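A single protein chain has been omitted from the complex, and every remaining protein chain is retained in its original position.
Right, subunit A next:
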Amino acid sequence: MEAVLKNLGRTVELLAVAAHSGVVNEWDEQTVTRAFHWARYCEHIYSRFHGNPVIRGVLEKQLQLTNHSLKEALPEYNAVSFLDLGRCQDLLLLWLLNNSALPISIMKMLFETKASADSTSSNYEDVRGLCSQIIQCKSACTVLRPLLDVPSVGADAEVQGEMLMEGLGTALSQSSDPRRAEDFLSSVLQEFEVAAEHLCPVIAAALLTTTDSAAQTAAQDFLLDWLQSRRGALQHVCTALPSKVLADLAKRHQKFRDAFCKLLKRWASEMEYRLTEGEWVHAATSSAVSLQKMTEHYLTLFEACPSLRTEIEDELKAQRIADGDYDVRGLSVWGDILLALRK
């Protein structure tokens, strides 16, 4: 454990040097490779111990100490958090590239491009050409992105959903205390607050990942419960996502199906008929849902879960009867929905 702490301290110091020191000017390929090797070591430490609260505490303490002394020596130093250790190599790369003392030889090495298709990009150990490979991946994704079909969550959200599921699964399996997993979700998803529209596809994708194990199913269940427990979260998701995705979610998860149907009913009940426009309009402006959209949701839902059709239609009929069972437009939202569905 002592050795680990010492190495951790040394590596963080190395990072600081990479970021701020002019010494970097004398670094050669070997030095850089070794630096990345140590960064990888830290990533390894993180992945081994981040679930172990005791050892994590010890590591965080060491980190605090190192940060403190580095801050005294280098005022411009930015503290490295425990979370940062998990992506130490990326941090190293970022700080190196931002260091104006970085020699051109190292830049050339990092951005080397092998023109032939022989380059095996699965070799994580290779530092040579690392940046060129990153650029290739990112550019390839940008080039291919427009080709993907629109009524789906998108490949980015899919991968992010898978990552979320994996993280959630790990958090759940590490302790029986559900607060751990909740903390995890909160901390991850709060970052989404700024980019709220990205949140919904990711959650949807997470809920749609194929589950091979009981642990994964449990994780999805947990996420569903969390979704329903958060005020407005479910509503937000159902407003933001296309009908097809919502239908797929309903097909997959009974809980979601029930909640979604309930939501649709609630939306319908909140609608008002505006004589001037001749349209049903949603009273609350926070989530403007049109009758057309609701009809679309229902129709797509029926396609995915045919058994629902009679059930829902019966409900709608019952509501229409309660409203007086008139056959005229504009009097009962339930009647008008039924009409739209029948078309």
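Worth a mention:
What we mean here is this: contacts are C-beta pairs under 8 Å (C-beta built on N, C-alpha and C of every residue); 3 or more make two chains touch, one makes a residue touch a chain; residues count from 1.
The definition used in the following text is that contacts and distances are computed from a predicted model.
Comparing "Proteasome subunit beta", "ER membrane protein complex subunit 1", "FA complementation group C" or "glutathione transferase" against the UniProt entry of the hidden chain yields the protein name "FA complementation group C". For the chain left out of this panel, the touching residue among A:Pro75, A:Pro146 or A:Gly278 is A:Pro146. Residue A:Leu94 is the one among A:Ile55, A:Leu74 or A:Leu94 that touches the chain not shown. From the set A:Thr11, A:Gln160 or A:Gln319, the residue in touch with the chain omitted from the display is A:Gln160, counting the whole complex.
Take subunit A: the residues that touch the chain left off the picture are 43, 46-47, 50, 83-84, 86-87, 89-90, 93-94, 97-98, 100, 102-104, 107-108, 110-111, 113-117, 119-122, 124, 130-149, 152, 155-156, 158-160, 162-164, 166-167, 184, 187-188, 191-192, 194-195, 198-199, 202.
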